[in-house]
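Reading through the structure tokens given below for one structure.
As you look at this complex, bear in mind that one protein chain is not there, while each of the others sits in place.
Entry: chain A
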């Protein structure tokens, strides 16, 4: 090959590289490098102008030093000078340096862009390609701004050389991915699609990548590419292995192009045109047929290229999910690979089969491979392959094979790599619940999980077993017996103590008849674990003890003794101390009847989506659990195995409501905020319609409330006393005041403040939200000295909002004295996602004139955010799962406020999402995640905010599982910066 190429043009560089290689130690290397850096610096600073060759040589040395891992802080200017050299090789090194060491120095960027502009205009294809490569390599926004409009022209120009078209296509792709807003759509897009017909295979190969990306963003505009892609693919697939000359790779015609075309087709549903569809199906069949033919070469390259196309074909078949025949054939093909001697193929087959398992057409076919997959889980030496096997077992699980799969996974768990244990635990827990025929098996499985991998059993898992046991009385006795036995083990995991403590506290009576598990035995067994447990567990056990006093009066004296002990009553931990004090008092002052009512068995939890499933979805993205969500396969079991609501309350469950001691907590704005979520807070003695357990309030309120006079209007009563239906209809009230939107925006990221103020009236707001519930206090202050009359604030739901958001209001006094303030309490429940806030209409008479005012109530969908913490990997996985074009909303906007990272952080937290550190590779960026809780559904949301301080701009990207929500959140949040 060419002798000129060997770099002997730069002897000095070769000598320097040799020197470095000969260095015996790191120190010697650093010394040699520093010497060279000093030398280069002096040459660059010297008076004598350097010739192009020397400049090139030194720039190249700097590049080498940089690639060794050292920082380079000079030489950029010299590299930029090389760009305008008329010697190709100098120009080329200049571009290489710029590509590798981009520096956002604005002065330089201008010079670089100038040089690129000249080269693009040079009409010399070699120069043009160099310039295009540089843009594609750097891909910065500045370059996008300078060139995004020119490149489409170069791409579709009739006189562009093929090589230039290729570079232009991929260069444009890079710019479009980096800053889609900068690439103008236009007449060129139609012509780009026709590049699929280009005679030059290289041009097609490059163009398909660009077209695929454009299709993903604007599927409708590029629909014409389907038939072109199909006919191109068909020509390749049916061509003889030598037809395509240099584009044939180890007897496989154009494998890269084929894979890209199959990828492109996956942007769309199956072709509507019957002829096109027929042709495509023929292609897919041909590929499947070819897989059965003897190989044309023994080389691995041949089989890899062939199988690359085969796997991509199977992906497309799965994507269509409409051709049972093809799906089953695909499954059989993958089945062959499961036993292939190539590890790579086994790995890919397991991975691909996972998606096949969720199709109703191929689920049964996948199941036939269960033994092979279990064998893989046991025998594969590579952990990544075993992980795939575990994923596949999870995906192929149904009622018929659940016991087998769960027991294999439990066995695998004992030796599984630590990194994947938690995931396996979640999967086992979900399968056990989903496919439980009898619940004793379910309870056994979960207790086994805790025994084998207690550290990896997250809260969701053990909360869940409690919820299920609570809801199903046929399993309660068995559960009590089993946990009692499990607790006998000398060392048992703390999670076991929690589960055991809770279950015995609720259902210990069911096994108390047996003298081996009599009440004192149960108590002493639990109490023997007490001292080794964490605060949270001890708090739970204290609640168990008070429940025991109710269940087993004979234990009262012993337990009171324990509660009275100094180690409890004077415990340094405030929660433990408080529980001890309150439980002790409760057990002494309350009559047996009251005690029995307070400490009654927990009522069933409302049925909701499984919290573990939600957790797995959070871990793995929404697709991960899809196999199980799939109601097509398991419609019969929905009522038996349906979910129950995840409530955080189980932790402190049997704690009695504060109000039992006689007084209700008064809602005073000065007092600590009452936990929201009205229906969790109901007073057991109230005769309201909601017979909910008494859970939420922390005991401290009880004592505080004794000191305060009972408020005339307890918020509790509001639930039983909804505002009369005298609200004016939306047509009766005026349009919102012009500033309403601005006022609303102030409250997107915060929950309290002044909502409105004029000369007469001030409206303050204070609100709290939890899950899908919220409570809002509105304070109406009369700023005048004259009484307002007929004062009537009402909440109106415009449009469909009534079905999306329920707001209950309490009527307030019709007169507001001068200088006085009245308070109105609103209970809010988010039923489903909503886009417009409710309206607040305030009317009153002041000095004889009617005043009316309509505002937007500061309730926006983000208030129902529940922050979700997740690791980078999970975040990205989830992010990718939400990649449908409509699931993403993006806004690029100018900063309206100073760009302070701390302020931004606070705003994002106020917005409601969790802020995730160490997720975005760029530490300047913010990444957040959360779930919007509504009664009907949960919407997972991911967000990313990229500040660009130099440009004073932000880019905000939202991805959610529900399309209008993405856009709405994006708009809400973009207003805040």
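To be clear about the criterion, a contact is a pair of C-beta atoms (placed from the backbone, for glycine too) under 8 Å apart; a residue touches a chain by one contact, two chains touch by 3 or more; residues count from 1.
Following the convention adopted for this analysis, contacts and distances are computed from a predicted model.
Set against the options "RalBP1-associated Eps domain-containing protein 1-like", "Two-component response regulator", "AP complex subunit sigma" or "WD repeat-containing protein 75", the UniProt name belonging to the omitted chain is "AP complex subunit sigma". Screening A:873, A:896 or A:950 for touch with the missing chain picks out A:873. In the complete assembly, the contact with the undisplayed chain comes from A:263, out of A:263, A:451 or A:766.
For the chain left out of this panel, the touching residue among A:25, A:42 or A:86 is A:86. Summary of contacts with the chain left out: across A:82, A:116 or A:171, the touching residue is A:171. Considering A:201, A:776 or A:945, the position touching the chain not shown turns out to be A:201 (whole complex).
Set against the missing chain, the residues A:136, A:215, A:230 or A:443 yield one that touches it, A:136.
Taking the complete complex into account, residues 1-2, 4-7, 9, 14, 17, 21, 60, 63-64, 67, 69, 71, 86-89, 92-93, 96, 99-100, 122, 124, 126-127, 129, 132-133, 136-137, 139-140, 163, 166-167, 170-171, 173-174, 177-178, 201-202, 205-206, 209, 246-247, 249, 254-257, 259-260, 263, 266, 301, 304-305, 307-308, 311-312, 343-344, 346-348, 381-382, 384-385, 387, 872-873, 875-877, 879-880, 921-923 of chain A touch the chain not shown.
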